[in-house]
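The complex is shown incomplete by one protein chain, all other protein chains being positioned as in the whole.
A, B and C label the chains in the order they appear, each numbered from 1.
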Amino acid sequence: MNTIGKILTLTTFGESHGPAMGGVLDGIPAGVDIDLDALQRFVDQRRTGQAMGSSQRDERDRVEVLSGIWQGKTLGTPIGFIVRNTDARSEDYEEIARCYRPNHADYTWEAKYGIRDPRGGGRASARETVARVIAGGIALQALNHLGITIESSIVGPRLGVAEIQEAAKDGDTLGGIIECMVKGVPAGLGEPLFGKLHAQLAAAMMSIPSVHGFEYGDGFEMASKRGSEVMDLFVKRKDGTIGTATNHSGGIQGGISNGEDIVMRIAFKPVPTLMRDLPTVDRSGNPVTLHPRGRHDACVLPRALPIVEAMAALVILDNYLIKKTNVL
Amino acid sequence: MNTIGKILTLTTFGESHGPAMGGVLDGIPAGVDIDLDALQRFVDQRRTGQAMGSSQRDERDRVEVLSGIWQGKTLGTPIGFIVRNTDARSEDYEEIARCYRPNHADYTWEAKYGIRDPRGGGRASARETVARVIAGGIALQALNHLGITIESSIVGPRLGVAEIQEAAKDGDTLGGIIECMVKGVPAGLGEPLFGKLHAQLAAAMMSIPSVHGFEYGDGFEMASKRGSEVMDLFVKRKDGTIGTATNHSGGIQGGISNGEDIVMRIAFKPVPTLMRDLPTVDRSGNPVTLHPRGRHDACVLPRALPIVEAMAALVILDNYLIKKTNVL
Amino acid sequence: MNTIGKILTLTTFGESHGPAMGGVLDGIPAGVDIDLDALQRFVDQRRTGQAMGSSQRDERDRVEVLSGIWQGKTLGTPIGFIVRNTDARSEDYEEIARCYRPNHADYTWEAKYGIRDPRGGGRASARETVARVIAGGIALQALNHLGITIESSIVGPRLGVAEIQEAAKDGDTLGGIIECMVKGVPAGLGEPLFGKLHAQLAAAMMSIPSVHGFEYGDGFEMASKRGSEVMDLFVKRKDGTIGTATNHSGGIQGGISNGEDIVMRIAFKPVPTLMRDLPTVDRSGNPVTLHPRGRHDACVLPRALPIVEAMAALVILDNYLIKKTNVL
Partner (left out) sequence: MNTIGKILTLTTFGESHGPAMGGVLDGIPAGVDIDLDALQRFVDQRRTGQAMGSSQRDERDRVEVLSGIWQGKTLGTPIGFIVRNTDARSEDYEEIARCYRPNHADYTWEAKYGIRDPRGGGRASARETVARVIAGGIALQALNHLGITIESSIVGPRLGVAEIQEAAKDGDTLGGIIECMVKGVPAGLGEPLFGKLHAQLAAAMMSIPSVHGFEYGDGFEMASKRGSEVMDLFVKRKDGTIGTATNHSGGIQGGISNGEDIVMRIAFKPVPTLMRDLPTVDRSGNPVTLHPRGRHDACVLPRALPIVEAMAALVILDNYLIKKTNVL
């Protein structure tokens, strides 16, 4: 349940204020060069959105790789890794333990498990994404060796630093949309039925905290177009290969990559933690008032870019490996 | 790869013009009453959109249940089922075998497998969804016994019979958006990390042919709202239980159901088969002209309603069963 | 739960006296030549042990392939198949429905599911193995194309026709041991941790009805040997490759094939259906006497040979495919 992937699998663990976050990346091919310094820099991007409204915690997440890489190369064995948690002030959580924060997972978590770790949101904290970025960063290096690259950017609807600062001043928060492109993917990746490439990408992206929508290619706009308006006609390229003149399909047709850029957009809701008093209920349903505490991002989008790229990398590399098994 | 689900799994098979479509629904609990006549009627809904633009083929899909149900009750064993294919005029496919239809899966399928069954689209045909509807119809009956119901409707952007007929007259096609609601789901279903309930629903819906987008709750609109505008405040209901005053979250918080109605929207692209001549390329990349043949829907949305409901039923029942394992 | 395999998966269904047995073989590579007549002959071997004590039912199991193979080649899509059940005399089962046959699955099945199909043993019947033989027969043809072959034989302890006939005359039954060899397997197949090649083979063989033991290489005998007595020393073969001078390890070291013949032995218990009156209990625990009915094998070993080979083929081909993903 804490595992994603078919051949390349990532299993993660960790509560926000427990000893460590971590994961196991299994199924990574053997003999792949991994640059651990570059990996650390990729992980550090989860902190670099500060100028655009991220919180000021100095929480450099030092990656400890515990297995699977030796002398700079993957061994084919699982890559275990951890990041220690340092910001664990457990005195903060008593109010949260007694009541349910709106738009958080406090209530649903208790409905499911009957128990919950209230310290910093426990495992429901977005801090769990650090393990995704580490694993995805490794997958990304493997993809880069194959000539496949991933880019992401905030495409709206509100993305200015000023706007984020204004919301923060009001104790309020903002959502947004990230567009992610995967370039250099060969045609033929993806499973045509339940494992359509875009279905796997959707599941991966929708599993990122705060995501409420996913589309690829022309997405929701396609619903209001006629077929003749979104037809990606085939062309023979100068090098003799076959491509499409347009890319309404977003690089995927019938669930399988067609060699064009894979394009998708992911919608994030505004962060649920406001810097205002909020009315809510305690565990008995009685009204209480929540008081803001701690430091929180007014907008997670800048921090979310490497997370989106990491999830894309995990899915694409997994499907690259699965593709190898389609012929004897 | 042709399997979906964790405890409740559906595995499907079948090419459009092969002997039969079918599937295996495994993990269905034992002792559940199944009404096979009601199941057949649910499956028949895949044909009932005719007045709204579906094609005129008379292809009643008679469900043959081969195992797993005895004397009207599930045995706990896998339910194997098939539907025979009857509309298999194999003389039709020679043109399609030589070239790639735009916005179809012909090219990508060959890129993946090096071989493809061109007859009626082979396994890439939307006909494969009949197996989903059968299995989902069984899951739906089990959910109904638990007081959980599923409704879906076409919510836009173009949904009038007149509009579909107009597009059809032009040899063109239309897409659209389906909204699906699941009512009566208890709080606590869904896996909070990679298996977030909405991530599973997204993967299930995105695996339906022609789907290009998925959102739940306020979806993409949330990206342009402030946190304070989409906050679902908790309230104590008259019966003492806890609910939310609004449902921007679409019944899911932190990836787990919160007891409110689950609400999601699924965007379909227009059908790629136009009733017009179309320019494309053959397998060598040389230009050819495709001539329309056969009868095809100008809009699949009316037929897609039971498919959407079936996929929702499979995901919800699977998570209902997983929930049972959260306590000793 | 009714699925085996990782990349190459087999999912089966069917009750002994229901409409049909069947299965779905998914993950088979595309473009593999399959000879359906040869497949039928392989499946027929489940009936050919008659001279050695098998029952006299004339139950030719005609294989209907419903998908995944076209013009003699695999498409890369799932191969669905069924075999109709014909020997369904439902008047036979009333006694069995009321009581539990010793050493059968009647009691445990009810303990698990609360319901059971008593007709011919339902899904607990060894008839379910027909689906394994069909799928394994396809896998075997794929392996043969790669130069990998599988042989099995009855190696004891009682294997004479006379002995089986004598037991049958007493209304009694016999067990036995089958040895299975896989030849031509390249070095490097198998997953070194939980998926050790012999662990996968053990699980596959132990899942065959009536199997009570599994060993590979020198097996249980190794437990009473000194290390120096079972050491497979490496040698350089004339062709320059590396092999071992002996094969105590049975072709697998550290869970991975080493290029030598894979050798394993599987122990079957005697058939539990005696042709004698037997004391047992009904569902309330009260004593009743079971009267023999129908025709049953006095020894299943002759029929079990293709089943063992089929299971071996499924495991080896699955691991052959997994191996492809070990490098980028």
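Quick note on the criterion: a residue touches a chain if its C-beta (ideal position, glycine included) is under 8 Å from a C-beta of that chain, and two chains touch if they have at least 3 such contacts.
Computed from a predicted model, the values in this text were never measured in an experiment.
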item: Which of A:I34, A:V63 or A:I79 contacts the chain that the document leaves out; value: A:I79
item: Contact with the hidden chain (one of C:A38, C:A97, C:V161 or C:V327); value: C:V327
item: Interface residues of chain C (partner: the chain not displayed); value: 1-4, 6, 12, 100, 102-105, 107-109, 111-114, 123-124, 128, 156-158, 167, 170, 172-177, 186-196, 198-200, 202-204, 206-207, 209, 212-220, 222-236, 240-242, 244, 248-250, 252-259, 267-274, 276, 278-281, 285-287, 322-323, 326-327
item: On chain B, residues whose C-beta touches the chain left out of the figure; value: 7, 27, 29-32, 76, 142, 145-146, 321-322, 324-328
item: Chain A, residues in touch with the chain not shown (by the definition above); value: 1-3, 9, 11-15, 18-24, 26-27, 30-31, 64-68, 70, 73, 75-80, 82, 112-117, 122-123
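Just so it is clear, only the chains that are shown with their structure count from here on.
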item: Identity of the chain that, by mean CA position, is farthest from chain B; value: C
item: Inter-chain centre distance, chain A versus chain C - centres from mean C-alpha coordinates, in Å; value: 43
item: For chain A paired with chain B, centre-to-centre distance based on mean C-alpha positions, whole Å; value: 25
item: Two or more partner chains touched - positions in chain B; value: 1-3, 12, 112-114, 123
